[in-house]
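Left out: one protein chain. Kept in place: all the others.
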Amino acid sequence: MKKPWDGRFTENTEKTVEAFTSSVSFDRRLWKYDIQGSAAHVRMLKKQKIIPARDAELILRGLGEIAREIGEGKFKFREDLEDVHMNIEYALINRIGPAGGKLHTARSRNDQVALDIRLFLREEISGMIKLTRDLQRVFLALADRYKGVVMPGYTHLQRAQPVMLSHHLLAYFEMLERDRGRFGDCAARVNVLPLGSCALAGTSLPIDRKYVARLLGFAAVSENSIDAVSDRDFIIEFLSAASVLMLHLSRLSEELVLWSTEEFGFISLPDAYSTGSSIMPQKKNPDVPELVRGKAGRVCGNLMAMLVVLKGLPLAYNRDLQEDKEPLFDTVDTVKDSLSVLTKMMPKIKFNKTVMLKAAEGGFSTATDLAEYLAKKGLPFREAHNVTGRIVKYCIHKKKLLEDLTMDELKKYSGIFEKDVFDHLSITASVNRKTSLGGTAGKRVLQRIKDIKSTI
Amino acid sequence: MKKPWDGRFTENTEKTVEAFTSSVSFDRRLWKYDIQGSAAHVRMLKKQKIIPARDAELILRGLGEIAREIGEGKFKFREDLEDVHMNIEYALINRIGPAGGKLHTARSRNDQVALDIRLFLREEISGMIKLTRDLQRVFLALADRYKGVVMPGYTHLQRAQPVMLSHHLLAYFEMLERDRGRFGDCAARVNVLPLGSCALAGTSLPIDRKYVARLLGFAAVSENSIDAVSDRDFIIEFLSAASVLMLHLSRLSEELVLWSTEEFGFISLPDAYSTGSSIMPQKKNPDVPELVRGKAGRVCGNLMAMLVVLKGLPLAYNRDLQEDKEPLFDTVDTVKDSLSVLTKMMPKIKFNKTVMLKAAEGGFSTATDLAEYLAKKGLPFREAHNVTGRIVKYCIHKKKLLEDLTMDELKKYSGIFEKDVFDHLSITASVNRKTSLGGTAGKRVLQRIKDIKSTI
Amino acid sequence: MKKPWDGRFTENTEKTVEAFTSSVSFDRRLWKYDIQGSAAHVRMLKKQKIIPARDAELILRGLGEIAREIGEGKFKFREDLEDVHMNIEYALINRIGPAGGKLHTARSRNDQVALDIRLFLREEISGMIKLTRDLQRVFLALADRYKGVVMPGYTHLQRAQPVMLSHHLLAYFEMLERDRGRFGDCAARVNVLPLGSCALAGTSLPIDRKYVARLLGFAAVSENSIDAVSDRDFIIEFLSAASVLMLHLSRLSEELVLWSTEEFGFISLPDAYSTGSSIMPQKKNPDVPELVRGKAGRVCGNLMAMLVVLKGLPLAYNRDLQEDKEPLFDTVDTVKDSLSVLTKMMPKIKFNKTVMLKAAEGGFSTATDLAEYLAKKGLPFREAHNVTGRIVKYCIHKKKLLEDLTMDELKKYSGIFEKDVFDHLSITASVNRKTSLGGTAGKRVLQRIKDIKSTI
Partner (left out) sequence: MKKPWDGRFTENTEKTVEAFTSSVSFDRRLWKYDIQGSAAHVRMLKKQKIIPARDAELILRGLGEIAREIGEGKFKFREDLEDVHMNIEYALINRIGPAGGKLHTARSRNDQVALDIRLFLREEISGMIKLTRDLQRVFLALADRYKGVVMPGYTHLQRAQPVMLSHHLLAYFEMLERDRGRFGDCAARVNVLPLGSCALAGTSLPIDRKYVARLLGFAAVSENSIDAVSDRDFIIEFLSAASVLMLHLSRLSEELVLWSTEEFGFISLPDAYSTGSSIMPQKKNPDVPELVRGKAGRVCGNLMAMLVVLKGLPLAYNRDLQEDKEPLFDTVDTVKDSLSVLTKMMPKIKFNKTVMLKAAEGGFSTATDLAEYLAKKGLPFREAHNVTGRIVKYCIHKKKLLEDLTMDELKKYSGIFEKDVFDHLSITASVNRKTSLGGTAGKRVLQRIKDIKSTI
């Protein structure tokens, strides 16, 4: 079919090339933003008298009708019209006649697509910040619900020290808080209007970019037209923020998978959030966290794709940039789905408190308390550590727990021990002594819950 | 809806979870291989008398009908049936009754999906090897067509030495030859039957895996059931081979983009393979090579995605592995499309011989010949290089070409120069003197073309 | 050798394991921060009376001496002491006796190393922000120096519209401005004190973390001890910001390589910033931009490494995290070196104004002006584009430039043309008409230069 730009061409585009270069199969997703941007653009063209008011009105009405049609699923996108922009412009001209041909005045697809993606991403980031907050609320509610529950804290996946389950859950709250921060910082860099940069040089027509920015709610206007059409920083920044978020979810998922093993037994996933096996009738699998963990790979892959695309591209717009949309869209969907499904699932998980407590009692997990006991009594910590280490070795050998040791046994390792040492060997006491700021003591955790509640 | 594995479950699967975990939207693409594998499996079950012959016949007929229905686009895949495997099994039971429930005897989805992907990838790699060969043939034909055409060879994108255009084009032939080799090596590791590994342990039923392998044309049978259901090496290996191929195409594309600039002007792309600008009426853009170059990023991203997915997964099957299909499918499509469009486009490109020759004459590109001249006369190469370098500096200063120098001028730099030196300063003579094996001399290139023709 | 933690161990560490797990060969780079953090920690222990004042003084003096020794290159780091932390603690105890064993009171290497990296990165980011500013200043100075110079603007590497060289150079100013923004946002998330989180649970000792934060200039204190020792977000965020910066430099480098080809000839690199060939005496290669472009790969690789490392790690500290340092250090060095060398080189580049102008005159680069001319006169832009496209086709056919067309020739395509059209076909007039905000008109660029100057 005839292309809108084919004035200087002597051949029709090859079918294979049409199919290979067309982006409408995926960029149609931007239709709402494309029309929103076009409407603002037309209002400006009218205000600036660049096109007659009557034409502008016609265009706005036409765009409104097209929007309705697309929204209702009645619009037919055509591959040979290349992209969402040309599909809509073509439909507009078909509908309202030559006046439609004035829409693209003082505009190029280069700045138009940059605008569409920014409008899209601005909205999606805002949605993701909300979804992240929702998941944070779940962690907060769980921390509240399970206050007082003790579990083993791990380093190197070896039991290290007893901690509050609430404290562990709130660790994810903090991670997500940083994720929201990164999304917010990214959104600020997204929220800049590129429209009016045209192909790369700006225009000789008397446009008013600040007016368009106001209409579309942009906080700023891009300062350099060449940069504005070449820039995809904000996509990489977003993909990177999304990758970190997905890494957080992958760490959470790893723990959910671990904790729901029969070996750990810390949690039971609800049947409604698990699936079975086609061959093994007894199986109930933690598919949701496994998939979320896997999807972290997908998002990191999308990030890598964009880095490779942009590497070594000269200014300004190059067609390679068309490859920005699919990784972006896929990441948006993946992040939103992953957040949503975890937000629904987490509150349904059953935490097996007694199993956790029992596990916390193993692994000599109060050995550090013993060492701190000695340090408080004046023994240099390095020596206190060594004394305690040797006591642990003795316990392993004798198959004893620390709390089962007699004073005589303890005295063999250090004369410093007194009766009050036994207070330091109880799990709950151990947890509750960790009152340092950010520590796991019950009252610290409660205070943090209170503080968070007061801010969100 | 009721799941085939829900005997031990007490709740229905949550809708969100169904949507989040379902793979049928993308794995339906494997339907042909799924049915092909099931048919071979059933034939074996029958031969081994694991299921009655009559049931086997029923199943085979049912599978055939389902295949026809899918092929004709009449089959309705359901998301709540999770994946392509369950959709087909469910349709089979619906169609032929309880006998259909015998299909999944001695099989799990774990080994079934591994089989399907291997069948799929085996066929696709074979197709890609052919497409790569097609593009190689294009390079061969172009090398043949443009024999004798001289162009500047570049290092650091600076003119280095004159080379034959044919020689340059055949460099891509060699790259693609290695790509074919890598695809072939990968195919050999793909061509191993995993079916019969069942969930992870094998089965107590008297199956005959070698028979299934024979039916499906596999060269070998996997030796360890746990490994067979956990292994996705072959996907990474394929994605890596595809990434290298796409890097080759990205290098070619970079050259096509460069060469079609007005500054280089070495080639003209056909109008039918270019597109225009929505704003700039004079523009004709090399969209195809730009997109191919960009798509290299996409494939590298897919590779990275799979690496992240597999990192740190314990044995055997984990649901994370479901994330293997989309990067694989996308890569297959991207590679095939990129190869095809270049294969169509390359022969249509117009090579501007005189521009190339003129460019080859600039840049003092016979300076190395001059140095080799001196070396042949006995001057240590390192000194010959220095003498020539100083001559070049003189020429730059005097704005002269090497061939314009007089014998007097030359003699100032070295007494070794004799009249025969001027033979070494002609571009064509320079090219044709590079007769070393693999060198760019005309007769070498012709010989290589002949050799290649005799082998393909 | 005896390890400080070997109380409970029954065997000595295997030599291979010592070598494999030791990090001192690279983390020694953190010594300054390690000692700085230890000193603040000890001051707090003293203030809180957790250790006696005299011991604290001894430790502080000891640390000071060790710092001096390391600074002077006299300190001997030992691999069998694992890491920088243990090397320093061991030296301290050797030097001041058992009191040195009190340094590690209420502290773990888990929070200590998190502190060290944050101190290191905070300082390095601050340095990189300065280096980025330096390079921005270079672009600003060049924009100022070359004001009024016209060059062809490119899209798809095809000449698109004439632009000001200053405008093109300032595009990089804008990119770097965003880079500084990203570094700044990252620095804010780096600037949080993790110390006091101890192994993962906090401590029972009455530490004062806010005091330590004040001593070390941290803006905040981490709120969750488990999170604080597991978190490496800030490293990924930094690597991502660094990757975007390196992509910008790779785009600049690509242009420098292109522009210094004989085909473009827009710039000449200084001899002092180029290198030659071992075989081709005439070669002068743009090695610096080539290497910078390549080093973008290195930094992206480092980012990918960290993403893979963190994927799927359960809380809290795992030894995998030790792999964070080398990619971080390498990235810091690469970014700093790349910024520095470009900052030195850019001002030495010779821009060949006449070559640029001549190139701008080719490629029908004022065709868009022609179309805008028609649009201003009321022709719908889409039709104006088509009319102009056909005129360009005519020019290609007739081998004419747009400015060579007669009024008669123009009139054949549209009756709208009047004599004032010829004003629209001059290159300089074209540039200077692009007065839209962010556009390339001379006065716009001057204004931007002025604005920037007033803010930096």
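To keep things simple, chains are lettered A, B and C as they appear, and every chain counts its residues starting from 1.
Note that a contact is a pair of C-beta atoms (placed from the backbone, for glycine too) under 8 Å apart; a residue touches a chain by one contact, two chains touch by 3 or more.
In this text, all values refer to a predicted model and were calculated from it rather than measured experimentally.
Enquirer: Sort through C:Glu82, C:Glu237 or C:Glu255 and give me the one touching the missing partner chain.
Expert: Hidden-chain contact among the options goes to C:Glu82.
Enquirer: Looking at A:Gly37, A:Pro327, A:Gly389 or A:Gly442, which makes contact with the chain not pictured?
Expert: Within the whole complex, the residue contacting the unshown chain is A:Gly389.
Enquirer: Of A:Asn302, A:Thr368 or A:Ser414, which one is in contact with the hidden chain?
Expert: Missing-chain contact among the listed residues: A:Thr368.
Enquirer: On chain B, what residues meet the omitted chain?
Expert: For chain B, the residues touching the absent chain are 4-10, 89, 93, 98-106, 110, 153-157, 160-163, 167-168, 170-175, 178, 181-182, 185, 189, 196-205, 207, 209-210, 221-231, 233, 236-237, 240-241, 243-244, 247, 250-251, 253-255, 258, 293, 296-297, 300, 303-304, 307-308, 310-319, 368-369, 372, 375-376, 380-383, 385-393, 396, 430-431, 433-441, 444, 448.
Enquirer: Kindly note down the residues of chain C that lie in touch with the hidden chain.
Expert: 3-14, 16-17, 19-21, 82, 85-86, 104, 107-110, 112, 198-199, 270-288, 290-291, 293-298, 300-311, 318-323, 326-327, 337, 340-341, 344-345
Enquirer: In the complete complex, which positions of chain A touch the hidden chain?
Expert: Missing-chain contacts on chain A: residues 155-161, 257-258, 260-265, 276-287, 290, 304, 307-308, 311-313, 359, 362-365, 367-368, 370-371, 385-386, 388-389, 391-392.
Keep this in mind: only the chains that are shown with their structure count from here on.
Enquirer: Going by the average position of its CA atoms, which chain sits the greatest distance from chain A?
Expert: Relative to chain A, the chain with the farthest C-alpha centre is B.
Enquirer: Give a one-word verdict, same or different, on whether chain B and chain C use largely identical residue numbers at their interface, taking over half shared as same.
Expert: Over half shared, hence same.
Enquirer: What whole-Å value do you get for the distance between chain B and chain C if each is reduced to the mean of its CA atoms?
Expert: Chain B and chain C have C-alpha centres separated by 33 Å.
Enquirer: Which positions in chain A touch two or more other chains at once?
Expert: 4-10, 104, 110, 198-199, 293, 296-297, 300, 303-304, 307-308, 310-311, 318-319
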